[in-house]
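Removed: one protein chain of the complex. Kept in place: all other protein chains.
All chains are identified by letter, namely A and B, in their written order; residue positions are counted from 1 within each chain.
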Amino acid sequence: MSMPNQSSMENSALVENPLSQHGLKALFPKHDIIYLAILAVFLGILLPMTLDIFRLNLVGKYLTYAFVAVGLVLCWGYGGILSLGQGVFFGLGGYCMAMFLKLEASDPESTKIQSTPGIPDFMDWNQITELPWFWEPFYSLPFALIAILVVPTIFAYIIAVAMFKRRVGGVYFAIITQAIASILTILIIGQQGYTGGVNGITDLRTLLGWDIRTDSAKYILYYVNFILLMLCLLAAQFVRKSKLGRLLVAMRGREDRVRFSGYDVSSFKIFVFCLGAAFSAIGGAMFTLQVGFMSPSFVGIVPSIEMVIFCAVGGRLSIFGAVYGTLLVNWAKTTFSESFPELWLFAMGALFIGVVMAFPNGLAGIYKSHIEPLFSRKPKMFEKKPSTPKPASAPEPVSAEPPSIPGSISAMGK
Amino acid sequence: MFADYTSAELLSIFAMQGFAGLILFSVFVLMALGLAIIFGQMGVINMAHGEFMILGAYVTYLISNLFSTYLPSLFGIYFFVAMIISFFAAGALGALVEWSFIRFLYQRPLDTLLATWGLSLILQQIYRSVFGAREVGVTLPDWLMGSVPLTETIEVPINGLFVMGLTIAIAIAVYLLMYKSRWGCQVRAVVQNRPMAAAVGINTAKIDRITFALGCGIAGVAGSAFTMIGSTGPTAGQLYIVDTFLVVVFGGAASLLGTIASAFTISQAQSTMEFFLSGSMAKVLTLLTVVIILMIRPQGLFAMKVRK
Partner (left out) sequence: MTMQLKLKNLHMTGIRGISRRWLGKAALAICSGWIFSAAAADVNTTGLAVTDKEVTVGILHSVTGTMAISETGSVQAEKLAIKQINAMGGVLGRQIKFIQEDGASDWPTFAEKSKKLLVNDKVAAVFGCWTSASRKAVLPIFEQYNGMLYYPTFYEGLEQSPNVIYTGQEATQQILAGIDWVVKEKGAKTFYLLGSDYIWPRTSNKIARKHIEKLGLKVVGEEYYPLGHTQFNSVINKIKLTKPDVIYAIVVGGSNVAFYKQLKAAGISLPKEKPLLLTISVTEDEILGIGGENIEGAYAAMKYFQSLDNPNNKAFVEAFKAEYGDNIVIGDVTQAAYLGPWLWKAAVEKAGSFDIDKVRAASPGIELTTAPEGYVKVHENHHLWSKTRIGLALKNGQYKVVHETEELMEPDPFPKGYQ
């Protein structure tokens, strides 16, 4: 699938803007600081002030998906690695958290009607009489917190090493991650004595004695979630602005050239994929805390693909856009399904097609090409290749980098 | 576990188990052939493949109702009519889809994935609105039901035989089309080098559309055939999609022979394991093995050497 006309375009782009021109920029150019501040005010002050706790808790739930979307911006938007299995990491993180909470909820006192008190209820239903060995360590909160980050990351590392070292990428990677999501779902459902099966791990109540179901706890959890999301955004911003971020963009455009320049391409990809997995896992753990249960319905293919659309709607190249995109799609989903459940799938389907066809860079792209010029005093030279919303004239998702990085490199050459 | 049985019984069980594997093989080939053409030849990840199959199934359902109401005397042969109409219905929808958005996305395979996923959601909801959320039952003509007793203990299901026959016929037809016809020659030319193909006067846009339509049409026939063994509901298509992609990728994307070989390997492995393990574990082990082999040998069983 070679595209000569495309590559000539890329060539010219590379010649005009050789990568070496840029040193390490400051972590936050002026624009990004403003964006981050706006987002922080919006999520941290505006929403909590205007919404009641029920709606705010919903927003908190949506924001856990934003972790995944931010991770996807790095993997997919920057690295060109589309993973259809982010749900796996979200789920693993969520399950690690849920295992800890479930053990705490299953003290011998509250489970005394079971034939084996002191083990989670679903184990008792499945004739398991003692706690399996891999559940034991989850009595400890520090272990559980470490596991939330480490287990999914190691899992991602194994997948990534196996794939990227052999230069599997693009479509194949997408399909294999999908298969892994499907395997894990069957496994979790099939091994219900150890995992809670299709019901998941439900009825989680307290965290070290602190009732996570009360309204005040929901507020606190919302803010914990918010702060963690901000930290993840900072981390993502750091990656984006570092040399690694620019190498990722370069690899996405022309992987072989980067390789020929002496870089070990696969290790960058492995890193960014693991980072995306870790973000997802944090999201999963926060999901468990805020919603009060974890189920295999997050591990499968459908949620994994939905998470990709959150990222695509927000703009696959914008970490802030991903957060807004997640909120917008989920808000639409909730609103639509409250009034017209049947229409929701049409709207969702149209959203997938529309975003891909007309707005390859999502909300962020629209913002960059339509709104920002209105109050940007910068000269037009940075708007050399705006992403035009017409499908026919937008053959490639032209990268909508912040104006301070003019490295416009076409995405996904293969 | 075999100690209690006579050798004759064991023999017949193994024969039937082998046959079960062959039916599974046929099912996989039917599912995967259309996708192998669309994905392998064109590079489009069609996540709505399952929905094209279900379109075929619903068409079959409609035709069977039509025949039982208006032409009850010809009910025995409605299935052939249904398959042909399914082929054209799914093919026409495929052509429409290709024309309306796939053609803009050829250079962005990952975006075709998202767009066709959106398409699959829309199609599902259309099926649900038109045919209802419940599954529909397709009545089969009597001659397709039941089984042929080969010996006293070995029985072969007729619809299994029918699916196998159909698979062979379609596979041969696709082979002839791709490798013996002028059109197939053009398709292969476009796949290997699009600008050169265009330069020698091949209408690549037209070739793309027909290829995509053909792939979808085969999916429609597959869906029609699946009414004999599976369920027909708005979301039934999603069940097949992962398996189908794995079969195609495992076989080596651009190779039709590879698709058939991989369907054979996976189906035999799964059906053997199903016999010794529980169904869920057999499925997990099969998928896991395929994924691990793909990690070791990413190009699949039969890789075609194409300059990229």
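Heads up, the rule we're going with is that a residue touches a chain if its C-beta (ideal position, glycine included) is under 8 Å from a C-beta of that chain, and two chains touch if they have at least 3 such contacts.
For clarity, every value in this text was computed on a predicted model and none was experimentally measured.
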Exercise for review: Can you work out which residue in B:I23, B:I63 or B:V291 touches the chain that's missing from view?
Suggested key: B:I23
Review point. Which residue among A:S110, A:N126 or A:S242 touches the omitted chain?
Key: A:N126
Exercise for review: From the listed residues A:P152, A:G190, A:G253 or A:G325, report the one that touches the chain absent from this view.
Suggested key: A:G190
Exercise for review: Would you mind spotting which of B:G76, B:G132 or B:G165 touches the chain that isn't drawn?
Suggested key: B:G132
Review point. Which positions on subunit A touch the chain that was left off?
Key: 54, 57-58, 61, 113, 115, 121-122, 124-127, 186, 189-190, 192, 197-200, 202-205, 213, 291-293, 295, 297-298, 334, 337-338, 341-342, 344-345
Point to revise | Residues from subunit B at the interface with the omitted partner, ascending | key: 5, 9, 13, 16-17, 19-20, 23-24, 27, 125, 128, 132-140, 145-147, 149, 155, 157-160, 228-236, 238-239, 270-271, 274-275, 278-280, 282-283
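The criterion applied here is as follows: only the chains that are shown with their structure count from here on.
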Practice item. Calculate how many whole Å lie between the centre of subunit A and the centre of subunit B, each centre taken as the average of the chain's C-alpha atoms. Key: 33
Revision key, fill the gap. Residue positions on subunit A within touch of subunit B in the complex are 1-4, 6, 76, 82, 84, 162-163, 166-168, 170-172, 174-176, 178-180, 182-183, 186-187, 189-190, 301-302, 305, 308-309, 312, 342, 345-346, 348-353, 355-357, 360, 391-392, 395-397, 411-412, 414
Check your understanding: Any idea which subunit B residues touch subunit A in the complex?
Key -> 43, 45, 47, 101, 104-105, 107-111, 113-115, 117-122, 124-125, 128-129, 193-195, 238, 241-242, 245-246, 249, 278, 280-281, 283-284, 287-288, 290-291, 294-296, 298, 307-308
